[in-house]
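As you look at this complex, bear in mind that one protein chain is not there, while each of the others sits in place.
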Amino acid sequence: MIRYRLLLLGPLLVFLAATYLIPFLGIVRWSVTLPEPGLGQYRAALTDPLVTGVIWRTLRICATVTVISVAAAYAITLVWVRGGSVARALSELCILIPFWISVLTRAFGWLSLLSNRGLLNTWAQQLGILSEPLAMVRNEFGVVVGMVHYLIPFAVFPLASAMRAVDERVLLAARGMGAGRVRIFWQVFVPMTTGGILGAALLVFVFALGFFVTPALLGGGNSVMVAELIWLRIFQSPNWGLGGAISVILMAGIALLMLAGRRFAKGPGQ
Amino acid sequence: MNGPFQRDQVEILSERLKRGQISRRDFATGLALLLGTSAIGLRATPAAAQSKDLVFVNWGGDAGPAYDAAYGKAFLEATGITVKQDGSGPTEGAITAQVESGKPSWDVVDADPFSAEALGKKGMMEPIDYTVVDKSKFRPGFGWEYSASTYFYSYIIAYDATKFKDSPPKSMADFFDVEKFPGKRAMYKWGAGMWEAALLADGVPADKLYPLDLKRAHDKIAAFKGNVVGYWGGGAESQSLLLNGDCSMAIIWSTRAKLIEQDSGGDIGFVWNEGLIAPGAMAVVKNNPGGKDAAMQFIASSQDPAKQVVMFEMLAQGPANPAADALLPAADAKYNPVAPENFAVQIPLDMPWYETNYGPALDEFLKIISA
Partner (left out) sequence: MIRLKPGPVSITLAALVAVFLLMPLIAVIPVSFTPTRYLSMPSGEWSLRHYRALIENPAWAQGIWLSVRIGLLASVTATLLAAAFSLGIWMLRPAFAGAMMGLALLPMVAPPVVSALTLYFFLTSLSKVNGVIAYDTWAGVALAHAVMVAPFAVVLLSVALGQVDRRIDLAARSMGAGIGTRIFRVILPNIRFGLLTAFFLTFVLSWEEIGVTLFITSVNAVTLPRLMWMGLRDNIDPAIAAISVVLIGIVVVALLIRTIWSLRVGGRDPG
């Protein structure tokens, strides 16, 4: 049995340990050795107002993004899972098309739509709705829109499996007892999919935490998030020890979240 | 392991390799035998690492094709060495990472002289070999231990000419004045030039700027922050901020000014007044894969005034070699940061100040703009 264990489980684990875990330990080492040995960089990271400010902003943006993404995903998943065949096919296309398209194309699309001379502002001005263009990208709004757009499809999958697992008979029973649509939805259906909601929220939040590409393209530089701060500390004005410490803090936060998620939702909704 | 004997053997080997008497593989095998270990030994010998390419790292955008047209192609013809363009931006940390990796893949970088000096003092850059690079082809006072002056650029004000055609902004004070010049602004994300702009706007005379009063500059910027729509990190971003109409005025690199003017059909204008002029330079990464000599030759080849004129025409880089001035078409002088009438109204950035103060100042700056 040991032989099969090595043969089946070994390759991937050895592969990831060599390519990922050990190099990552190198970053951990910076955080406690550069510029001098000790935990000074962690103290610096947790007291430096630049770092803490960026961490708070990141948490706030990620929380906003998570709530919006999961709510939006819930609405479209409901139709995908429970709608008629045409509605299902259409909603499936709407979920899968963006899912398969690169984050770069999507960010580019948002830039074309939302910038001051973008399609939306141009139309709104031509129709006389706006007199001055409304700033919708190169700010936090743009970042949130881009991130929500990227993450909705990821939230759909755990929600869909939770909704598919809902026992139809319970819903019919509730209707049989005279409950209206609204009441069935809020008091029966939603509670039965809580696991999926938590799973989706966890997945979205964790993915959002380390976002780099979308904020870089849509944020216009004024909403620095933690991923960009790490980049800054490694590349722009180098302080590898501090960059390493922030990375380790971020990884530890994600690990805690995943552990908590396992406890609550028993795996991310799969 | 590098006893004099082995070293001598290695030299003989590499000599024969150069003369083509033995194949590269024989050479590697011979070396491995001599040094006992194959992999580590090979790395220690520049001859084995010598390749037929140089990687020139610039800041992206239109710079890549321009460098290739002006310097790369001619260098290939003259020496048979291909110069590849990497636009990923040679930031201090990226160069550090290259050197620390033990096997850099970059050769020549388009770096700020002050960061080349700072890195050079940490042993990460090759000193410029002034027997190859000709110091007399610089403007006096430009040319450093670890980097060679190759061009000039400036942080200048660009503005929406459809709005401010009749009374364009004339000073940094105008840039910071949203009453007289309504609309949003865009600034440079990595601080350089922005402190000077804020202090000039706050009434500090140009000759009293250095050492910079950072507190005063940051107060000014913090108070102004609400009017800034974006902080660009690269030239193309500054272009799109203006072209997309996201701001009515921006401080941009003068190298982008001509492009923006053309792309907007004249809707975006720019002024040299109180521009903050800075030198651009080439530097060589320590232990670069293409070899120090090839890299120095490349830098020397870039001193040719005719080639610098190409860079001026394609990227509006002010020529480092004063001999190029005479070759520039007079009509284009308005795009040239070192044309006498433009140079006179600008203020040079103080490289020694940046060398010692840039890192901490940038941290403070980022704290303020991202708060």
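Chains here go by letter, A and B, matching the order in which they are written, and residues are numbered from 1 within each.
Quick note on the criterion: a contact is a pair of C-beta atoms (placed from the backbone, for glycine too) under 8 Å apart; a residue touches a chain by one contact, two chains touch by 3 or more.
All figures in this text were calculated on a predicted structure; none of them were measured in a lab.
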item	value
Of B:K103, B:K121 or B:K180, the residue in touch with the unshown chain	B:K103
Among A:L172, A:V190 or A:A260, the residue in touch with the chain that has been omitted	A:L172
Sites on chain B contacted by the missing partner chain, in the whole complex	39, 43, 55, 57, 60-62, 84-88, 97-98, 101-103, 105-106, 234-237, 239-240, 243-244, 263
Touch list for chain A against the chain that is not drawn	1, 4-5, 7-9, 11-13, 15-17, 19-24, 26-27, 72-73, 75-76, 78-79, 82-85, 87, 89-98, 100-113, 117-119, 122, 149, 152, 157, 160, 164, 168, 171-172, 175, 181, 184, 206-207, 209-213, 216-217, 226-228, 230-231, 234, 243, 247, 250-251, 254, 258, 262, 270
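In this text, only the chains that are shown with their structure count from here on.
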item	value
Where chain A and chain B are represented by their mean Cα positions, the distance between them in whole Å	36
Of all residues in chain B, those that touch chain A in their complex	91-94, 96-97, 184, 189-190, 228-233, 237, 240-241, 243-246, 358-359, 362-363, 366-367, 369-371
Residues of chain A that touch chain B when the two form their complex	49-50, 53-54, 57, 111, 115-118, 133, 135, 137-139, 220-224, 232-238, 240
